[in-house]
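Every protein chain but one is kept in place in this view of the complex.
== subunit A ==
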Amino acid sequence: MTHPTLAPEEPLLKVEDATIALRVGGRTMVSGVSFAVNRREVFGVVGESGSGKTLLTRTLFGLQDDARLTAGRVTFEGRTLPLEGYGAAVRGLLGHAIGYVPQDPFSSLNPSMRIGKQITEAIYLAKGWPMGAERTREAAIALMAEVGIPEPALAFDQYPDQFSGGMRQRIVFAIALSQEPKLLVADEPTTALDAITQRRVIEMMLDRSRRHGLAVILISHNLELLRQSVGRIAVLYGGQLLNIVPAADVGTHAAHPYTEALFACIPTREKALADIRSIPGEPVGAGFGTSGCAFASRCAYAEPVCLTAPLPLNAGITSGFSACLLGRGAQ
């Protein structure tokens, strides 16, 4: 019995105390990150460059060759993945239980293969050959229609370069969704796209999540995009998990000082110039460790304790969490 039946409240994905180190040199880049993603939940991960958000997710889903999970526990659908041989174990889930959409739609498709073939190939891998060519083709065309590709029957025989960035990203989504995953991980899926296309692709993804009960982890540097799109947001900085906050609370309720400061940086529709406040200094890179808060050097509230005390970890994997050593943003 490899798939024990789940209690309804059991999260789909549980990450406990994940620590990630580089293979060469062994430097720890991400420390003590704990969170859970529920079934049907749309979960956001935000961070500036170097925060460790991409390293964390790519390593958790077995896509980062130069880093590995050195400590922690990852449970997917009630099954704990072994730390030894973790990459291989999680890659066994990737492509059917977990779908992945990378950032750049210009390099993630095979330029010399018709897109129909690229989608049917994924369907074959998920469902096996006995489905037959004609039914697989129909399934691929239905999927292309669902992700919003116009005239999918025509598009089936075209090559990636005949499509815009937005359409290519929809094709990548079609491939990721072809296996009917339980969890979709999308790493900055719209960063390379224009505003109008970006909104359409995000809305297509959210619509799919609502209609099929798909859980989504959406990784972005754009806090405002996440605020409007997801349920909860995990905030990473310097390789530390600083905050897990309901998206609706960002900008309206107290949150971790970094979350508040990051939100104050963003010109949104509602803000005047006076509402925009930058954060002094430069972002620290990942690999800060867990002694002291990585944000302390830029934080308006910092006290001496913030530089040295051990960073609070989300040991209880509660739905909301603030790592602030001064207790700011605690639920």
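Here, contacts are C-beta pairs under 8 Å (C-beta built on N, C-alpha and C of every residue); 3 or more make two chains touch, one makes a residue touch a chain; residues count from 1.
Throughout what follows, contacts and distances are computed from a predicted model.
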item: From "Protein translocase subunit SecD", "Anti-sigma B factor RsbW", "Heme exporter protein C" or "ABC-type glutathione transport system ATPase component", the hidden chain's UniProt protein name; value: "ABC-type glutathione transport system ATPase component"
item: Candidates A:279, A:302, A:317 or A:330 - the one touching the absent chain; value: A:279
item: Selected residue (touches chain absent from view) among A:22, A:125 or A:266; value: A:266
item: Of A:96, A:199 or A:212, the residue in touch with the unshown chain; value: A:199
item: Touch list for subunit A against the chain that is not drawn; value: 48-49, 194-196, 198-200, 221-225, 227-229, 261-262, 264-269, 271-273, 276-280, 282-283, 298
